[in-house]
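The block underneath contains the structure these notes are about, expressed in structure tokens.
Complex shown without one protein chain; remaining protein chains in place.
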Amino acid sequence: MKKLLNQVETYVDDLLEGMVAAHSALRRIPGTQVLVRAAKGNKVALVSGGGSGHEPAHGGYVGSGMLDGAVAGEVFTAPTPDQILAAIQAVDSGAGVLLVIKNYTGDILNFEMAAELASAEGIQVEQVVVDDDVAVDGSTYTVGRRGIAGTVFVHKIAGAAAEAGQPLAVVKAIAERVIANVHSMGMALCPCTVPASGQPSFQLADDEIEIGIGIHGEPGTHREPLRAASEIVDTLFEHIWASAGLASGDKVAVLLNGLGATPQSELYIANRRLRALLTARNLDVHKTFVGEFMTSLEMAGFSISILKLDEELKRLLDAPANTPAWKS
Amino acid sequence: MKKLLNQVETYVDDLLEGMVAAHSALRRIPGTQVLVRAAKGNKVALVSGGGSGHEPAHGGYVGSGMLDGAVAGEVFTAPTPDQILAAIQAVDSGAGVLLVIKNYTGDILNFEMAAELASAEGIQVEQVVVDDDVAVDGSTYTVGRRGIAGTVFVHKIAGAAAEAGQPLAVVKAIAERVIANVHSMGMALCPCTVPASGQPSFQLADDEIEIGIGIHGEPGTHREPLRAASEIVDTLFEHIWASAGLASGDKVAVLLNGLGATPQSELYIANRRLRALLTARNLDVHKTFVGEFMTSLEMAGFSISILKLDEELKRLLDAPANTPAWKS
Amino acid sequence: MLTTETFATFIANYARRLADLQETLNTLDNNIGDGDHGTNMARGFKAAAEQLAAKPATDVGGACNTVGMALLGSVGGASGPLYATVFMRFATAWKGMTSVDATNFAAGIAAALEGLQTRGKADVGDKTMIDVWHPVNQTLQNVRETTTLQAIVETADTAALATKQRIAKKGRAAYLGERSAGHCDPGSISSAVLFEELVDATIGGVERKPWPKLAL
Partner (left out) sequence: MLTTETFATFIANYARRLADLQETLNTLDNNIGDGDHGTNMARGFKAAAEQLAAKPATDVGGACNTVGMALLGSVGGASGPLYATVFMRFATAWKGMTSVDATNFAAGIAAALEGLQTRGKADVGDKTMIDVWHPVNQTLQNVRETTTLQAIVETADTAALATKQRIAKKGRAAYLGERSAGHCDPGSISSAVLFEELVDATIGGVERKPWPKLAL
């Protein structure tokens, strides 16, 4: 295992310290793995989080116009309820807190327990569960779809609504509208290595790729032969198209997310094809975001997220945000 | 070679197309590998460039407050003079053009030839050569130091001066002040593979790292054993410190640049130590930038750049910019 | 007999077993999940054993509560709230007892199973730790002699290995669909080991299975 780290045990602690050192608008709640805005808002607060290893998620989205707090678990491990509770307590201004959870058993269980504890303290807590990954057909498995990179759109748009002073119920409804309208799918060229395990999360031959990959190094839905970037984009897009209910003339936002080790050049090569496909279906691409938004350590690969916009979602997506990883 | 690409021959073309598709404020000069702002400015223009494979450099820095044009060569190969000339012609508004060149023989030769051609056409052209890499001691080899990630500070600060309407001579002088005050050094955990060659650019054992790496996959100045992130940061910092002429109380900006495959978590782990070192020397860290700014395809590793700020440089660094890869 | 003291031994021994089996459990989780189950369990029960040693309980229920809280605050993931629930339910079932008789023991296991199902909403056969806890509970309904607790170890071991052929319907492995077949469920294996240590601390004489060989 070749990584830039000190000790496996201090990985998350070290990265959070380095993050706070870099970004003066972030504050770490002492004794926790929680990052919050240095200046507390007087509005509905958004808390998200999950395992570490997804950087810039989730701490990178804490800041004006997006999240108020981000809770970091161990690498790829949902954070514990006490940490989530600490985040909720720190960011609540009395206007209530919306939890943005990705649909994984671990995240759900821990966030729900924290929500119960916070409610018991009289804090208004609501939650939404992001399940944008169309690789997993929600109807076959009762767990439903996973949450992956499309979550960043939820942070951005619900964050803008909260920043604009909307009440909790409205912010939640907007978050749910984003969730209903965002569809994603990813693939991997190479696995990643969780520091604590020291082993690659799976093995792939030189001419194989994983399709339908999650964001925790877990294998995807199946393997396919390596082929041209455009053909890979075609495969992911067809899956998304089949689920997304898009129609000619729809306005969309696109997120091309690198999983950690994919050069930006390759993301742009993928975007070239994606844009051609969107244009061919007569979709109106309002904005395209290319970069690393929700990663799996040093996994090579990428995901595509397509968000169908209405006028309000578009306005909120374009609204100002100023966080370490998202400025608009 | 496992890469997300179509054909090796169309790598640069495809990525530029994907880039323009993603960013509506970019325009590609037809028939060239040159990206310029969609809206031409009425001011001194900045042109930079170099080989491809450094994304988001250089096209990602084209936009208000930074570059006016970026010229992309083949992967890791300086662009040809005709391409550079096309960029100069396209961006010149009559106020003159500043070329920001990194100190490599190939870049210098091609940019100089283009400058000669442009001057012959009556365009005012000036150039600056960035040589921030302290890994290579300029006095031993007559080629001088290489230009690496510190170049991004030159784009940002000289770009802000140009945007503010400063004349060519002033913009050039400011760029030269940045160059005199920025010092960088990098290391690699793993090599990268140039698509056209298909082979890793060097071989490293599992317990070895390259110190003093450039940004073209070339080997560094020497090899050392893999060790804790903090110790690696110590090594790079000591080299920078020995060259940078910094003194207690100086205000600095810091750029922690991932080379392509290094997770952001690891960059933050490095930043934790770097901040401790800077604080110990009583340096005042005005701003820290962590991310991928000047990459080497999918090389794993990072570089540190430290820029000593005066009041004017600080103000120009903080000035607004809106480009695909830099927003402030 | 499960007493305040043998319970502490159970936790200390289980923590040690998990440290030894950490890589095995991680590898199992790598096959069909995200590779952290061993790390999660080892971290959690190390914390639990330490907290129990630092603040010894005066009854089994109290000790269970300490363990449950320690897990809740240190594990995370799916297994954290689930194993924490197990010990919280034990805590309620065995509250105030310094020794737990066969009937109460069975009641505790039944309560734990009920807690797991309420939290995780998995059914038997979904390829989760429920696939172990459910048959163990059934065995206990039939065999109520403390001296025959040995039987639940066999049940648990067999049930854990039987998860191998199943297709996961809950938890992270569910996203693999049919690819999840052919690999044992990591949480079921860690549960089987839990029963080995629980029964050994209670009545002794349990033979530890060679899990790396059996499960991988």
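Order of writing sets the labels: A, B and C. Residues in every chain begin at 1.
Note that in this section contacts are C-beta pairs under 8 Å (C-beta built on N, C-alpha and C of every residue); 3 or more make two chains touch, one makes a residue touch a chain.
These numbers were taken from a predicted model, which means no experiment stands behind them.
Taking the complete complex into account, the chain left out of view touches B.
Residue-wise, the contact with the chain that is not shown comes from B:73, picked out of B:73, B:96, B:263 or B:324. Among the residues B:23, B:37 or B:146, only B:146 touches the chain that is left out of the figure.
Residue-wise, the contact with the chain that is not shown comes from B:81, picked out of B:18, B:56, B:81 or B:301. Residues of chain B that touch the chain left out of view are 51, 73-82, 104-106, 109-110, 113, 135-136, 140-143, 146, 194, 196-197, 199, 201-202, 212, 214, 216-219, 221-222.
Just so we're on the same page, only the chains that are shown with their structure count from here on.
Closest chain to the protein centre (all Cα atoms averaged), using per-chain Cα means: A. Centres computed as Cα averages put chain B at a distance of 54 Å from chain C. Here the spacing of chain A and chain C, counted between their Cα centres, is 32 Å.
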